[in-house]
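Only one protein chain is missing; all other protein chains are in place.
Our next item is subunit A:
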Amino acid sequence: MPEHSTIRDHILAQAAALDLPLDEACLPGIDSNMALLGAFADLLHAFPLPPEREPAPEYRP
């Protein structure tokens, strides 16, 4: 698990990449929600999928 300051730096870098200003008051809530999403992401990435498995949404021109 990265240090707290590292997580905070990561959040701020992500937000900067999206041109998304963050109020200090939002940071604790973003922290906890990112931790939750991160746990779900770990679970998902641990499941092997064959290369031919395409994303579900279908695009019809």
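One rule holds for everything that comes next: a contact is a pair of C-beta atoms (placed from the backbone, for glycine too) under 8 Å apart; a residue touches a chain by one contact, two chains touch by 3 or more; residues count from 1.
In the analysis below, contacts and distances are computed from a predicted model.
K.L.:
According to UniProt, what is the chain that's been left out of this complex called? Choose from "Predicted heme/steroid binding protein", "Energy-coupling factor transport system permease protein", "ATP synthase subunit a" or "AtzE family amidohydrolase".
P.N.:
"AtzE family amidohydrolase"
K.L.:
Going by the touch rule given at the top, which residues of subunit A touch the chain that is not shown?
P.N.:
Within subunit A, the residues that touch the unshown chain are 11, 14-15, 18-23, 25-26, 28-30, 32-34, 36-37, 40-41, 43-45, 47, 49, 53-57.
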